[in-house]
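Heads up, one of the protein chains got dropped from this complex, but the rest are sitting where they should.
We just call them A and B in the order they show up, numbering each chain from 1.
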Amino acid sequence: MSRGQGPTTTGRAVLFALPAVFPVVAVLGVSLAAAVLQSLGLMPFIGPPSFSVEAWTGNTGELVRATGLSLNIAATATVLSVCIGFLIAAYVLASPRMGWIVGALSAATIPIPHLIGAGAIGLLLSDSGFLERVLGMPAAFPALVGGPWWIAAITEYAWKESAFVALVVLGSIARSVGDLCDAAATLGATARQRVFRVVLPLAMPSLAVSALIVFVYTLGSYEPVWLLGPTSPEPLPVRAVRLFGSVDLTARPEAMASALVSVAVGAGVILIGILVVRRSREFR
Amino acid sequence: MPRLPAPVSPRRRAALYTAASALALLLTSCSGATVGQVKSFESFDEVRAEAEGQTVDLWMYGGDEQGNAYVDDVLAPAAREQGVILRRVPVADTQDAVNRVLSERQAGRDDGSVDLVWVNGANFSTGRQAEVWRCGWTDLLPNMEYTDREDPLILSDFGTPVDGCEAPWHKAQFTFFYDSEAIADPPTSLAGILEWATANPGRFTYPAPPDFTGSVFLREVLLSAAGGADQVPLEYSEEAFDEHAPAALQALSEVAPSLWREGSTYPRDEQALNTLFANDEVDIAMTYGPATLTDLVAAGALPESTKVLTLDEGTVGNASFLAIPANAADAAGAMIVANIALSPEQQAAKADPAIWGQFAVLDTELLTPAQQDQFELLPESPIVPDYAELSRNAHGELAADWVPALSEAWRQDVASDR
Partner (left out) sequence: MSSSLEFIGTSRSFGEATVLHEVSLIVEPSRCVALLGGSGSGKSTLLRIAAGLDDPSSGQVLVDGGDLDGVPSEKRGIALVFQKPLIFPHLNVVDNVAFSARMAGQSRQAARRHAMAYLELVHLADFAGRSAGRLSGGQEQRVALARALARNPRILLLDEPFSSLDSRLRENMYSLVEDIRSELAPTIVLVTHDRREASILADSIAVLDDGRILQHGPVAQLHYQPATLAVNRILGGLNAISGQVDGGIHHSVLGRVRVQPGMVDGPAFLVMRQEAVRILPAGEGTAVGNVAGLKSLGAHTLVRTEVAGNDGLPETLTVEVSGDPGVSVGQMIGLQPVNGSGWAVIR
């Protein structure tokens, strides 16, 4: 985001963006409005509409628990993805030859759908999965899939999203970072110092942005937590989809409430994130 | 690959679907039109005349390879002979088809794209509540004469009266099975299964409701805890729920610490349970599609030592149906297909485990000897006894309203306190 633009330039920029932004805003607005109406019982599948906040207040405890759980999973997955993603990027930069392979592997994981990824992680980490067979420790093998710590689900996110983070970081700094690392080396910086004192600060903006994206994505993502998590407690998206798919049509307002909480939390995090990123730029 | 027995297993859609369908609803609800008068037929000949050349879209759960093959390779050619083209539209969940009909109706379309749906239970009753089905047409079908008019499974679908709104297609019987190598002396009642589970910690579990199979198990526990199927009213009411549910939930809470993973989590669906069974993590599993067991064992997906476990008090059975939406564009053709699907030839072919292995809805006593022979010729399975034995003492399904209420209560009381 460039600062110091006059109001006319900004106005023109907005005007140019309109054709692209309008359909998005329209679709988003309409579906959010519909979700709000449904959550308030004003748009029922059957029967007459009748206003009710039951979907929001009826089971607040579970809604709050689901929100907390979702935030926890998303935060852990984001921290892991960002750390691992950065290390992958640093490795690719540091050793061009092997790094090329790592980079290609990372790029290859990105188009794999999360559903498939989750299935693969399930086969790998479940009680009678590949890892358990390789290690041959049936009794001592920890409950990674469906266990209380969501390890398999978080691993799936960390695996796929770290590849995403690595590619974003590489894309944003690969051009300049080689020369700057050379300069740092001639100034006495060791390989480690180059990674943490040059590459890391340079990668910071793209790390921050990709962290935001990963956080919001994992917050709203459904398949891995559904496939790899325990039956209870439920994160927001699983709760929303379960209620939406319930044969009981009256559960839909609750489904919409869950979905809306997820949207609201995601939007809030994006806002805070943008503010923080802006701030840190201004302080420079 | 393990197959799912019935078209009603609630599979979930991505959350995006929520927004998309909400949008569709909002956009369409503005028009608010209702479907015009449904054209009715006086005789089957009239139906035949109208059906000539129609293309019928059969929406059905598409995750069952054998079912798909049966429709494409056996049923569709038979329909072609009678001048109707049958097209299979696979859906991930039957609910998608019902939602489609609901949306089209809200949009006021009376040339609906769904002509025929493989349906039963909650989806049928949801559709009835919303009045989306064509009703009173099944008496026109000549092949209905081979069915037992008194058969409760055909008269009511999960407690919802059928009222000629859907034609029976096949029957299913809920069945437990066990590993005969691990269990020499299997339990013979549901209470016995729970006792066995307590005595053998970690060797039993069931799919988490609202999974279809898990929900069935929950209802079986409800009936067993109440002292038998006849103790619980089919109709759902809060009083009945408050009277009978607590005992079942308590029984499940008590057995939970002895389940696989100490009941801290449950397999996601029947397929996940089968995987646990195949990996020797549990010794008892369950299915609503026992006919598929023969194939699963033959294919190595389940161990050789798999055996069906029949209960003294019997288990629940149901029928699944073919329903025609009121706004179907090719309703006459759909009736032709439903009629062919009921014919003894088709029912016998479909009952062959090598073809699909779905139990017939016909009453063999009403068939001619030649027709009966077709059923006699079906191969015997070393694992699965015949339908007569499986369905001994069978009871019908509770009303669909029981299903979400029990699932929710299970979620609150059993799943979340561990």
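FYI, a residue touches a chain if its C-beta (ideal position, glycine included) is under 8 Å from a C-beta of that chain, and two chains touch if they have at least 3 such contacts.
What you see is a predicted model; the values in this text were computed from it and never measured.
Visitor: Identify the visible chains that the left-out chain touches across the whole complex.
Guide: A
Visitor: Would you indicate which residue among A:V198, A:L219, A:L243 or A:V261 is in contact with the undisplayed chain?
Guide: Per the contact definition at the top, the residue touching the missing chain is A:V198.
Visitor: From the list A:V64, A:A183 or A:A267, pick the residue that touches the absent chain.
Guide: A:A183
Visitor: Pick out the residues on chain A that sit against the missing chain.
Guide: The list for chain A reads 176, 179-180, 182-191, 193, 197-198, 201-202, 204, 284.
The criterion applied here is as follows: only the chains that are shown with their structure count from here on.
Visitor: Which positions of chain A touch chain B when the two form their complex?
Guide: Going through chain A, the ones touching chain B are 27, 30-35, 37-38, 43, 45-46, 127-128, 143, 146-148, 220, 222-223, 226-227, 230-233, 237, 240-242, 244-249, 251, 255-256, 259, 262.
Visitor: Considering only the defined contacts, which chain B positions touch chain A in the complex?
Guide: Residues in contact with chain A: 10-15, 17-20, 22-23, 25-27, 29, 93, 95, 102, 121-123, 125-126, 129-130, 208, 210, 261, 264-266, 268, 275-276, 279-281, 400-401, 403-404, 407, 411, 415-416, 418.
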